[in-house]
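The structure that follows is given in the form of structure tokens.
Note that this complex is displayed minus one protein chain, with the remaining chains in position.
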Amino acid sequence: MSTATADIHHDPVESNVNYLNASYGIKSWLFTVDHKRIGLMYLAVITFMFTIGGVAATLMRLNLVEPQGALVEPETYNKLFSTHGIIMVFFFLVPSIPATLGNFLIPLMIGARDVAFPKLNLLSWYLFVTGCGFAIFAILSGGVDTGWTFYPPYSSLYSHTPVVIMALGIFIAGFSSILTGLNFVVTIHKMRAPGMTWFRLPLFIWALYATSLIFILGTPVIAITLFLLGLERIFHVGIFDPAIGGDPLLFQHLFWFYSHPAVYIMILPSMGVVSELITAFSRKKIFGYSFIAFSSLAIAVISFIVWGHHMFVTGQSVYAGLVFSVLSFIVAIPSAIKVFNWTATLYKGSISYQAPMLYALGFIGLFTIGGLTGLFLASLATDVHLNGTYFVVAHFHYIMVGGALMGYLGGIHFWWPKITGRMYPDMWARIAAAIVFIGFNLTFFPQFVVGYLGMPRRYAVYPAEFQVLNVMSSAGASVLAVGYAIPLVYLAWSMRYGPPAGRNPWGAKGLEWTTLSPPPTENFDVPPLVTEDAYNYAHAGATHV
Amino acid sequence: MSDMAAHDAHAHPQGFAHQFEDAVQQKEAGTLGMWAFLVTEILFFGGMFTAYIVYRSLHLGGFIIGSHLLEVKFGATNTAVLICSSLTMALAIRSAQTGKSRGAIISWLILTMILGATFLVVKFTCEWYPDYLNHIVPGSYFGFEYRPEWGAHAPYVQMFMCFYFFMTGLHALHMVVGLGILTVLVIMTARNKFSSEYYTPLEISGLYWHFVDIVWIFLFPLLYLIGGRYPGS
Partner (left out) sequence: MIGLAQTGLQNLAAFALMPFQPPEASSIAGDVDKLYYLLTGITIFFGVLIFSIIFYFMVKYRRRSEDEIPPETHTSMALELTWTIIPSLICVGLFVWASALYVQESRPPASATEIFVIGKQWMWHLQHPEGPREINELHVPVNVPVKITLTSQDVIHDFYVPAFRVKKDALPGRYTSLWFDPTEIGTYHLFCAQYCGTNHGEMIGWVYVMSAKDYANWLAGGEKTESMAQQGERLFTQYGCVECHVAGGTGKAPSLAGLYGQPEKLASGETRVVDEALIRQAILVPNSVHVPNYQPIMPTYQGQLNEEQILDLIAYVKSLGSQERNGK
């Protein structure tokens, strides 16, 4: 049986007992082991956490409109940027694509009924929610003011905020991601449908596999690091306290050993989404499949040996600086390879511009800029000037927001019809995508400039000469906020009023598009058998929308 | 772990879980999953081992003094106890594999639990509690004033004791979890969940137990045997 897309015009309205209506009631959701329902439950929680992080960012940018602070005292501002960073990194970006789209799609894309360990999957969700609970409790208790980086001695000896509670929340959420990564690795290894060899897998799966390797290897280290920090705070014993023999830089090494690979956790899945979107909306096989697949693995591996580039100005030896600089340049190459391959995929394609494609193209552009600005930071001499300034802030927001978040939104839009069985209004979606793109650049481009001028980050107040650039950035942020609000509205609307989508509204290749929308609980009405490579558009029959 | 295979026990193998195609796939998945989990545990302990290595190389003098505060006889006894418990665990799995009776499997499991509990009892009563009484538990009551001979090494002796308690404490926590897992296995065996065809939970729990044993094998020399125990060292 081939994976030819169904001709939906002639499908009868399919009687649809699907995963959404197979059982009703709150208990059927809270005790589900269906990966699709778990993915949706994650979607709800992380959207909520994103709102909290977004509110913090809004208040920060409002405050920065004036050099002496327009809104809050420095103490509050410090809590705002810490909360923003912690929530966005640990409780939004790290789980975002893996826990929502990954959970929903991996079994569908490989032709399995569920993940390898469905109950463990549910446990992961509960752990995540518990972690969020502790984080929110910490925020309500006043919030931490250590930055998301928690550097001692400030975080261990000087901060009077609920550091231990927040660290506990991150610790617990970390176990959620470890178990998710473990589940994905075993699922991808052992549960592929007949004929689904490694090199026929969609690139989204390769990307999530590489991400899961980082989950498994990196997250335990941040767990133990935060554990040690907590012990130091509670028992006043000096693992990181120089006065009693400890070394605060040891914390930084341990922290960044996870947190650098963590940024690749945040971007790799998004790159996987982009591979899917580019191929679907240009109806072409991906250019350089194995190059992109191996690039994902290479990024995962090399990401573990570049952490020292966060510490070029800490007084470590020049040799350490040289080594980490070389490795940081090397880790950039696989990402460049991907960008070129995606661009080449468009060549002689048949390109359409629905919202998911706009997000994918926006990703490529903004990720290119963000990635290239990373070279400024891998270069030792420029990093000395730029470390700790707004240049770094702009760089990582180009990757995290211009890259990862746009990929996430593109993926949500692309698979929305599969997840909900409904289509959303594409015109509104395109308008929102354009607003996001424009607002994003207005917000973060000025930050490159103000960073090179020397404005340090995490400043609640700043010299007056930087005001104009800060105001530009804050104005852009208001546009960006509008761009994020619009999808919440039409996506919610579509769940009730959107037209039914059918199995394959985009005419895309991939096992997930062969089954019903929404899929039945066991995923496939006909067990899949794979006989062709991924993205085999050129040899398909006619496709209809 | 495994689902209840109720009325279709003849249609599906024992303990079969429906997301899998067949029992072979299920067993392979379970085993791979446990190995992946143990890798995460290596990284988890690894963070602390790394911190230990760094500080030991910087402050060897204090670490030697700290190590000499520990009693090798208790550490060695516990090492022997744990190694025996790995043996009994392997024998429990072997019993299942060769189709021995429930009673045989349960006996070996319970023996493993007794040895594991012995380890914990020796640790708490012969080591940790006396350490507390002797003021070498880190924190406010650490006995600096009782030990002027430590001199400038004193802060690093406390640092060593931090690592001692953190690392053996984390290890003990894993032992307690292991005892919990063994309890569940005893109950499952008693309810006839295993046979020579299906004993995967026993096998992968064995992996976990052996891992916890191996962690101790590293901890023992690194904590108890620094600086040797010969006169003049």
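To keep things simple, chains are lettered A and B as they appear, and every chain counts its residues starting from 1.
Just so we're on the same page, a contact is a pair of C-beta atoms (placed from the backbone, for glycine too) under 8 Å apart; a residue touches a chain by one contact, two chains touch by 3 or more.
All of these numbers come straight from a predicted model, not from anything done at the bench.
Screening A:Ala332, A:Ile438, A:Ala475 or A:Met495 for touch with the missing chain picks out A:Ala332. Looking at A:Val55, A:Val313, A:Met423 or A:Ile486, the residue that reaches the missing chain in the full complex is A:Val313.
The hidden chain makes contact, of the residues A:Leu375, A:Met427 or A:Ala485, with A:Leu375.
Interface note for the absent chain: among A:Phe137, A:Tyr151 or A:Trp428, the touching residue is A:Tyr151.
Although one chain is not shown, part of chain A still touches it, namely residues 66-67, 74-75, 78, 145, 147, 149, 151, 153-154, 157-159, 242-243, 248-249, 282-285, 287-289, 291, 313-315, 318, 321-322, 325-326, 329-330, 332-333, 336-337, 339-341, 343-344, 346-353, 361, 364-365, 368-369, 372-373, 375-376, 378-385, 387-389, 449, 452-454, 456-465, 467-469, 471, 537-538, 540, 542-545.
Remark: the residues of chain B touching the chain excluded from display are 59, 61, 151-153.
Here is the rule we use: only the chains that are shown with their structure count from here on.
Centre-to-centre separation of chain A and chain B, using mean CA positions: 35 Å. On the chain A side of its complex with chain B, the touching residues are 107, 112-118, 178, 182-183, 185-187, 189-191, 216-221, 223-225, 228, 231, 235-239, 244-247, 250, 254, 257. Interface residues of chain B facing chain A in the complex, by the touch rule stated above, are 18-21, 25, 28-29, 32-33, 36-37, 39-41, 43-48, 50-51, 54-55, 58-59, 62, 138-140, 155-156, 158-159, 162, 166.
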